[in-house]
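Only one protein chain is missing; all other protein chains are in place.
The chains carry the letters A, B and C, assigned in the order they are written, with residues numbered from 1 in each.
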Amino acid sequence: MLRMSGIVKSYGPTRVLEDVDLAVEAGEVMALMGENGAGKSTLVKILAGIEPADGGTISIDGATVSIRSPGHAQAAGIGYVAQELSIVESLSVAENVFLGDETLGFFRSAASLARRAKPYLERVGLDHIDPLSLAEEHSVAERQLVEIARLLSRKARIAILDEPTAALSETEIVRVKAAVRALAAEGCAIIYVTHRMPEVFDLTQKVTVLRNGKSFPAVETAGLSIGDLIEAMLGRQLGQMFPPRASHAGEEILRLDACRASGLKAPVSLSLRRGEILALAGQVGSGAGAVLRMLAGVTPIQSGSVTLEGSAYAPSGIAGSIARKVLYCSDDRKRDGIFAVRSVPENLSAPALSAVSRFGLLSPALEGEHVTRIARQFGLGERFLGRLAGNLSGGNQQKVALGKWIGLDPKILLVEEPTRGVDVGARSEIYNNLRKLADEGLSIIFASSDTQEVLGLADRIASFFHGELVRICNADDVTAESLTRDVTRASEAA
Amino acid sequence: MTSQDASQRAKFTIPKTAYGLIAILVLLVVASVTTPGFARVDNIFVVIRAASLTGIVAIGMSYITISGNLFALSASALGALLAVLFALLTAAFGFAAGLFLTLGLAVLCGLAQSLAISLIGNPIITTLAFGTVFRGLAALFSGNSILRIESEAALWLGTARPLGIPTQSWAFIIAALLSWFVICHFKIGREIVLCGANPKAAVASGLRVGLVTAIACAALSIGVAIMAIMTVSQFSQAKADLFMGYDFDYIAAVLVGGIALRGGKGTPLQAALGAVLIALLQNFMLLHGLSAGVRMTIVGLLVIASISLFHILQGRGR
Amino acid sequence: DSKGTVVVFVPSSTNPYIGQFQLGAKEKAAELGYDIKVIENNFNQSEQDSQVQQQLASGETVAGYIWWPFENAAGVGSLRALSQSGAPVIVSNQYPIKGTEAYWTAYAGANDFLSGKTAAEILLDACAKADAKCDKGAIIRFPAGVSAGDDRATGFEDAVKGKLDVVDVVPTAGFLEDEGYKVAAQIIPARKGELTWLYTQNDSLAGAAAQAARENGLTPGKDIFIVGGTCHGDSKHVKSGEIAGTAIQSGYWEGWMAMQALGKFVVQGKVVDGESYLEGTPDAPPSDADPLYKYNFLPNPAVANSQAAYDAAKLWGKTADELCNF
Partner (left out) sequence: MTSETKSNLARLGLMIVVYLILAARIPSYYSQPGIAALLDSAVLAGIIAIGVGLTMIAGEMDLSVGSMAAFAGILSIQLFPYGMVPALLIVVLFCGLLGALQGYCIYKLNISSMVFTIGTLIALRGLTLVVSNEKTVLIPFENIAETDFLSAKFFVFSIPSATLLVLVLLVDFVSRRTLWGREIFAIGGGRGEARAAGVSIRRPIVVAFSISAALAGLAGSLLSFRTGSASPLGFEAVLLEAVTACLIGGIALAGGRGSILGVLIGLFTIRFLVSGIAALGAPFWMQSLATGALLIFVIIAEAAIGYVTRRRRMARALTA
């Protein structure tokens, strides 16, 4: 029914998609899989008219179509649930369901929208919420379900869902799956992007894997094992990607005793040693990131105690944690990790302005020295130093976001999703850099939803699910499957 | 959408100051070819003098814009209030005390506004409200009369021409260079730029966002105070209806200078050049005897043209 | 014992001239035994229009209205509405528009044509006295669109026709020194050697122009003759001889005479057709018993440009200093 062939797309100098093919039949659910940054979202955005393709053709029912805006896509019967929420918070739930839908006619009343929205909301399990209430009053999960309801309301012939379950818990996932099945039963062709293995096997008939911007021919899900799939997604690089683990780890530097913070449903106890890399593994909303935010002083420690190098640690705000040399890098570098419109050197010296200035005056010499040291340490080439941070590739941006902290001689580095949206090459550089820093005595805690990254980089792994710490083990004792099971509770779902 | 544009922006990083200079040069050449008497050195000084006071405030305003706080709508009203206060204080305590007390009060007014901005989160609304209050206070303190001062020092400040250049122009040039130096070479300047570039990242990097807003507001207030003090000194008097309706002139200078409204880019030097560019155009049109309406239309079109041009050159986004 | 309330519509007293106007009106009202209510707008005719509506709607019986429009022509509607209330309406400050005579009882206030004419006379006189050749010159006028500026320029140009050559009329962006300086400091150097005189419509602008002239190496009163024609706050430049002379235009007396006109009408019950230039006697204000004319103009007595002349100048018992340096 839908056939995309030879799709090419670049963002500036970086080629994200090269020659990608994808075909879906009516009534079929096609899983689109691939690493972070493989280009899945880009591909479906092209189909949804959000981004223009640089080349390639799209045909529906054999006829070539040109999709230049979300309006075109809608007209072509394509419904889309974005990876980032596309819910307007200041509008009501019902209006969000019908947002961008022009088929309802020119006049619309809140009450009639609510009435019409009700059945769709019920189908995604949101029968308990008032369609007239504002979207902002609802949780991220509920908003995600509203998007699914929107998709259902569109009566699309082709439905795209980009990680629809990323923010959802199991019960909610069940509802989404039911909705998707119903859609497929009605003859809709569905592209389903996900990282969650159980969903793939449970829901989809075929899998198309994207790797490095290239597509592989679709395979039947039925004849596939998790191992095959992971191998298809990662290719052969897994082995070389991660540096060897350190054999030694120093004394204990940080200790959490029964700590609670927003985003955690149960108290967490952990410890960290000098030179150790600890992974907090979990899906979005698992609470892994919440632990980091608490340690960074972004959210307060609600109960329990934290000890840093033997003394109590309770940072008030981010400045407090910086003062104790506990430094935090969030999972959204565009939002708060980099200064996109400023140059790379200015980004790198931003947290260390006092160190590179004398009597309130910036010292070009000190700053230059500072910047080159970080650049060397993080493998940022000379040629990048003259650029604006926003113009770098995702990987280099991430190096900037991380590297800016190195100048402060951190004791503990807290990193949320260290390589989200980072390409494979830069990824392995970042892993190597983090490992090198750890070998030099820095302790690192990172939160990640990327199983391979957790397995490859960490010395020890704490897995989180749904706001609770599931288990802490040495990395050697964990396999991809056991970890996936821990962070998705696949055993429960299956 | 925006992040895509960010990467396409890569190739264009010619410093914005250069555009302002190029525009001024082009205008100069056109003007001197078409207008006898325009290219004379003394006319250039005349233009700089005409740009000086607006320019000083525009320089102050550029701190607000660069720090990511868009713009303030209270500058003209604050100017009237400070003029009235300066006249009262000078009459009561003498020139030196008047000068320093006025600057001090200006900083206080700036800090009050910055506090409110931090609280309310919106500089435009805040300064809109403060503007009406400042204007009201100016009328209240002036008692609806012209406040006269008699001070030789003030008169000197208002009318002297050290080395043949008016004090106002000295102040303008010094303010422009100093501000440029502060923004480009001081630690606090870098903080201002970074906070404007991305306030969330600034917080996450441990920068002092509240302090930056306070400094930006104080810088604008000091610019306004200099304008007020200079004006009162030049004519030895103050009235509550001074500077009425000037606010958009300051903002226009900042925008014509090519400083991006969303902050984090540009230097005060650009605002100064913007003010000079507008004054140059005004002078050119004045000497050509264009009517007030035509002059205003052309200035408006210049604003539209220059902001569109800067906007396209630097890539889009707000 | 009050004879009723007089309602005065004026622009904002943030402008000190208007403050003086209010003061004059208040003092005269007190003398005549009226209560007074001043309703200010912020130089905004539509605001004044609604204030007029509001006042009329209050149903208060008033002894009369004094109406100073901000934008004369734009306020005609308000004027009509006031006139329809039946109470006497005295227009002040802005010379009424031809054709509106039915809407107002009498005009009592300054005459901008006269002001321009007086300025012209002062200027011509100064040129003659100095035995200087005055020919080409420029008018620096009130902002474009301000009708008082049109009227003063017309009065001036009519009076100098055939005697002086007006090469340029440049509007400022305001009424105060800073704006006057901005314009003068640009056109004086550009037309150096050409301009022999400047008419600036008030002394604030004139003082600024004198300053600009001096900064360009021209001695006002010798190389260039500058006249404002109405004293406006600062007489320093007149006293020093830089400005060719001035005329007293007193906000205080304007308010005073507007109130007097109203009082006259209430007592005398009639208006004499025609114009009357109230006599600019030094010592006593004109008597309340004089007849009220349809047009009653505030005198603009000229004052020579010296300290002595300034000290000696008086209008209706108040010194030039009191009247000009408010």
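Note that a contact is a pair of C-beta atoms (placed from the backbone, for glycine too) under 8 Å apart; a residue touches a chain by one contact, two chains touch by 3 or more.
Small disclaimer: the values here were computed from a predicted structure and weren't measured.
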{"item": "Shown chains that the omitted chain touches within the full complex", "value": "A, B, C"}
{"item": "Residue in contact with the excluded chain [from B:Val33, B:Leu140, B:Ala160 or B:Leu177]", "value": "B:Leu140"}
{"item": "Touching residue (missing chain; options C:Glu27, C:Glu40 or C:Asp223)", "value": "C:Glu40"}
{"item": "Touching residues (missing chain, whole complex) on chain B", "value": "1-2, 70, 73, 116, 119-122, 124-126, 128-133, 135-140, 144, 240, 245, 248, 251-252, 255, 261-262, 291-301, 303-304, 307-308, 311-312, 316-318"}
{"item": "Missing-partner contacts on chain A, residue numbers", "value": "48-50, 69-71, 73-74, 80, 82, 84-91, 95-96, 99-102, 104-110, 132-134, 136-137, 139, 150, 262"}
{"item": "Residues belonging to chain C that touch the chain removed from view", "value": "12-14, 37-47, 49-51, 53-60, 71-78, 80-81, 97, 99-100, 143-147, 150, 171"}
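The rule we apply is simple: only the chains that are shown with their structure count from here on.
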{"item": "Chain contact topology (line, ring, star, complete or other)", "value": "line"}
{"item": "Per-chain CA centroid nearest to the all-protein CA mean", "value": "B"}
{"item": "Taking each chain's C-alpha mean as its centre, the one farthest from chain C", "value": "A"}
{"item": "Whole-Å gap separating chain A and chain C, where each centre is the average of the chain's CA atoms", "value": "73"}
{"item": "Centroid distance [mean C-alpha coordinates] between chain C and chain B, Å", "value": "34"}
{"item": "Two or more partner chains touched - positions in chain A", "value": "none"}
{"item": "Two or more partner chains touched - positions in chain C", "value": "none"}
{"item": "Touching residues (chain side chain A, partner chain B) in the complex", "value": "11-14, 50-51, 318-319, 322, 328, 330, 334-342, 346, 349-351, 353-354, 357, 360-362, 387-388, 390-391, 404"}
{"item": "Contact set on chain B toward chain A in their complex", "value": "1, 3-4, 6-10, 13, 185-191, 193-194, 197-198, 200-207, 260, 264-265"}
{"item": "Chain B contact footprint on chain C (complex, rising order)", "value": "12-16, 18-19, 43, 143-144, 168, 170-171, 174, 176-178, 181-183, 185-187, 189-190, 204, 207-208, 211, 215, 233-234, 236, 325-326"}
